[in-house]
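A single protein chain has been omitted from the complex, and every remaining protein chain is retained in its original position.
Chains: A, B and C, in written order; residue numbering restarts at 1 for each.
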Amino acid sequence: MRVQEAAFSPDQLQRSLPAAGAVVTFTGNVRDAGAGGAVDSLQLEHYAGMTEHSLQAIAEEAAARWALAAAHVVHRVGRLDAGEAIVWVGVCAAHRAEAFAACEFIMDALKTRAPFWKKEHGPQGARWVDARASDVARAQRWQLPRTGDADGAPGG
Amino acid sequence: MRVQEAAFSPDQLQRSLPAAGAVVTFTGNVRDAGAGGAVDSLQLEHYAGMTEHSLQAIAEEAAARWALAAAHVVHRVGRLDAGEAIVWVGVCAAHRAEAFAACEFIMDALKTRAPFWKKEHGPQGARWVDARASDVARAQRWQLPRTGDADGAPGG
Amino acid sequence: MLRVLFFARLREQLGCEALELASEPGIDSIAALRAALSERGPVWKEALADANLLAAVNKSLAEPGTPLVSGDEVAFFPPVTGG
Partner (left out) sequence: MLRVLFFARLREQLGCEALELASEPGIDSIAALRAALSERGPVWKEALADANLLAAVNKSLAEPGTPLVSGDEVAFFPPVTGG
């Protein structure tokens, strides 16, 4: 788990993964348009300390749920330009079903549980990005019948 | 779509993808053990001509089903050593749900429809790899209520 | 003593990033703390009325009923939008 201001390169991270039968990676890049129009850059705020704790808990949950050889997450904070990579998840497993499921689970959990907030900057000024209901719905797909979710349910 | 004898590097392929909000990649590597024991190398046989046609059809089906910016597939044939990358799929889309679904669909379809056959070579000799029932089950998850599958159903 | 943090849009609305609050017997849960903070003025009342706000206690997501004890670090923030 890494939370960093510095830019990273997805291809370099891909190279850093251990050998395994199946490797699934996700790279999220800053889009050049948001709900509020054109986007020149993003300001990524986070809750230092909780961010790392949250990403660690999500990765451990994935490792408890699927047989994985590795699960890495890198997320940027601070200022990012359109087109830059904001998040990268790399999962290795013996078989592809586990690698796909764990990688998508990590992203869905990150989107709803990890304390990051985006502010878009564009020609119209700055605006906070709204959370998407579809992200909550996607995260709920992973809920087990009996949940042992150490992070607790979002609420409060 | 590329079918090639030459080795490829997943990180280089990752770099070749166009910019998009969400990028999902799958890399399949030759495992060092199969159902028949230790594996030193694989011989990948294919049906030249049908292979390319089949991968193209699968990618077009993915593009018709999800809003994608790109879907690339590279698959090796010939002799591969344990640990080498055998297949790579890279999918770009504006949103992650589409990129994950299309990448996994392409792999599931490739596993059941693209004419490749593996022969494992190890200390015990050589043996053809058996198809896995779980791969058929995974591919069936993607079947639409009314199918417009141009490749037809496997059978014969 | 409770340390309370605010993030993102909520931080801007309140004009406050962090505050320290003397422990009081009544402030024994997230819901109770939220009610107490709402008394700080109309801006606080309005911002904290947002049903979508999330809370964390000691850097773990919490629920309205999550108990608080002196020394806890509590955070309130809008739904997260990373990734």
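As a working rule, contacts are C-beta pairs under 8 Å (C-beta built on N, C-alpha and C of every residue); 3 or more make two chains touch, one makes a residue touch a chain.
All of these numbers come straight from a predicted model, not from anything done at the bench.
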If you put the missing chain back into the full complex, which of the shown chains would it touch? B
Touch with the missing chain holds, among B:44, B:69, B:82 or B:102, for B:44
Absent-chain interface as seen on subunit B, which is shown: 28, 44-47, 49-50, 53-54, 75, 86-87, 107, 110-119, 128-131, 136, 150-156
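Note that only the chains that are shown with their structure count from here on.
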Average the CA atoms of each chain to get its centre, and name the chain whose centre is farthest from that of subunit C. B
Between the Cα centroids of subunit A and subunit C the separation in whole angstrom comes to 24
Junction residues of subunit B, two or more chains touched: 96
Within subunit C, the set of residues that touch 2 or more other chains is 83
